[in-house]
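Missing here is one protein chain; the remaining ones are kept as they sit in the complex.
First chain written, first letter: the chains are A and B, and each begins at residue 1.
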Amino acid sequence: MTGLVTWARLKSPWLFHFNSASCNNCDIELVDAITPRFDVERFGILVEGSPRHADILVVTGFVNRQAAPRLRRIYEQMSNPKIVIALGSCATSGGIFANSYNAAGPVDRVIPVDVYIPGCPPRPQAIIDGVVKALMKLQSLGGGKK
Amino acid sequence: MDWLYIVKLIVYVVLVGVVAAPNIGLFFTWMHRKLGARMQWRIGPPLYQPWADVVKLLSKETIIPATAHKTTFLVAPPLAVASAVLAIVIMTPFAPPVQVYHISFTGDVIVVLYLLTMPAIAAMIGGSASGNPYASVGVQREMTLIFAYELPFIMAALVPILKVGSLRLADIIGYQLEHGPILFSVSGFLACVVLIMVMQAKLTLPPFDIPDAKTEIVAGPYTEYSGASLALFKLAHAVMLFAVPLFISDLCLGGLIVRSLSDPVTLTLDIVLIVVKLVVLVLIAAFIRFFNPRIRIDQAFGMFWKTATVIAVVALALSFVPLPYF
Partner (left out) sequence: MIDLSLIMLLMVLAPAIGGFITLGLGRARTAAGAVSSVASFISLLMAGMLVYKLNVEGIAWQAEPKVEVWRIGMAGMTWEFEVTMLNTLSILFTALLGFLIALYSTRYIAKYDGKGYYHSLILWSISAAIVAMMSLNWIPFLVFWEICTLTLFFMVRAGGSEAKMPAYRMLLLLATTDLLMAIGVALAVSQTGSLEIVALTGLSPFMVGLVFTLMLISALAKAGGIPFHTWIPDIAPSSPSSTLALFPGAYDKLLGIFKLAVICHFLIVFAPSYSTAVTVIGMITMLLAVLMAMIQHDIKKLLSFHAVSQVGYMITGIGIGTPLAIAGGLFHMVNNVVFKSCLFLSAGAVIYVTGVKEVERLGGLAKKMPVTFTCALIAALAISGVPPLNGFASKWMIYQAAFEATSISPVNAAAGIVAVLASALTLASFIKYLHSVFLGPLPKEFEGVRDVPLSMKAPMVVLAALCLVFGLFPQIPLNYLILPSLNNLNIVWGVPQALPLDWLYLAPSSWASWSPVVATFIALFALALGSLLYTAGRRIQPFTFRAEGVKPFVSGEDLVVHYHGGHFYGPVKLSFKRFYEVAEMGGFSIAWRAVASAFKPLLRSPRNGVFFVYALWIIVLIIILMVGVGT
């Protein structure tokens, strides 16, 4: 039974994308990944509109003080098991906005992060690679965060 | 109390409703996605994708927000699945000489008509119960959409009923066995066109996916649903993807007719025809879906109340003409 469930979770990861004060470049690259050229739907990846429907939270941007509580709320509104991917240099480490006056820190200061995808912006190939690593983490954890 | 009858009924319900219907529905879901992918020069998901989606959703946590009314919130998804499954159970009579089950009764067309609207009603009740403003807007749009397509739907469904003169699905299918599908007549063709338009709206597929507009209202009535309850709604949607084309096939295309069980040639031919009819309808739905953007609710209203209603009225008027191909 657990084997079936783990297989299903691997084969059907649904994304929710949140932009926390990003310059939009990473968002553009993420959207590129679902275009026909890269076609992530063949892995079963869908981008969903409501965080309650999603397994993977993809966060871009360096998280300013306005976005931080909202990011926290959205993370809590997702249903377990869930995985967080920090997309782009800003999300991973703050990037060029690291010492900004309104930075609430990179993403892992607000919510726990599983996979970091560096790059400014990361190419869609890197994004797909990161998502695959996230799925492998899901598999190794035997079901992801509980 | 005839126990054998009850046992047979239960077996039939389980086989058709629990085993066959959801699986066929999920298969049609895959067909839609694969076709869309191919039309967009993509590869698209593998065959097992919808099943993986459902199992994954079942294994996730169901969150009930504080503003939701717990019982209504949780009862709505199984209700949607139950009505779609019941519709399919009622809609699968075979015409003579093969009577698989005497399950067709007078007036069952009306019952099926109502049951096909029930999943939308359940979605609305669930959406209202969740207490989310996006869900409320989704409920409003869904209800307005139902209001829009109900009139052409009844009028178009009335055309086969009036032609056959009976409210019984088995009679309608039997009539088509003798006289050829209702599609091969002017009024029947027009009725079929209207029914296909209404099918798009019933399945909330583009151009009528207004209640489920991702970019506008997040996820419409399903916004607060997660985990097993969402899985049941997706299952209901999949079963509807099978039920509505089956309804149109029964009314206009001749339905699930098997002419004789003994002759292998006609048997194979008939089974192939059954599959072809359903698949063609699903393909039409998929094509319309991937070629069209979403339209606004007031445009949808105008489209149904003006265009579709006029076509349906013409079809109804023509169905009274006693000439052969009308």
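Please note the rule applied: a residue touches a chain if its C-beta (ideal position, glycine included) is under 8 Å from a C-beta of that chain, and two chains touch if they have at least 3 such contacts.
Please read these numbers as outputs of a predicted model, since none were measured by experiment.
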Of the candidates B:A20, B:L58 or B:V314, the residue in contact with the absent chain is B:L58
With the full complex in mind, choose from A:I56, A:I74 or A:A103 the residue touching the hidden chain. A:I74
So which of B:I24, B:A37, B:A52 or B:M118 would be touching the chain we can't see? B:M118
Can you work out which residue in B:M31, B:A52 or B:L86 touches the chain that's missing from view? B:L86
Give the residue, chosen from B:T29, B:T92 or B:S136, that touches the chain omitted from the document. B:S136
Per the touch rule stated above, subunit B touches the missing chain via residues 1-2, 5-6, 9, 13, 17-18, 58-70, 72, 74-75, 77-79, 81-83, 85-86, 89, 105-108, 110-111, 113-115, 117-118, 121, 124-125, 128-137, 139-140, 143-144, 146-147, 150-151, 154-155, 158, 161-162, 165, 167, 218, 223-224, 227-229, 231-232, 297-298, 301-302, 305, 316, 320
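Methods note: only the chains that are shown with their structure count from here on.
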Which residues of subunit B touch subunit A in the complex? 33, 37, 40-46, 48-49, 51-53, 55-56, 59-63, 214-215, 218-219, 222-227, 230
Could you list, by residue number, the parts of subunit A that touch subunit B in their complex? 4-5, 7-9, 11-12, 36, 39, 41-42, 44, 48-50, 52-53, 55, 77, 79-81, 143
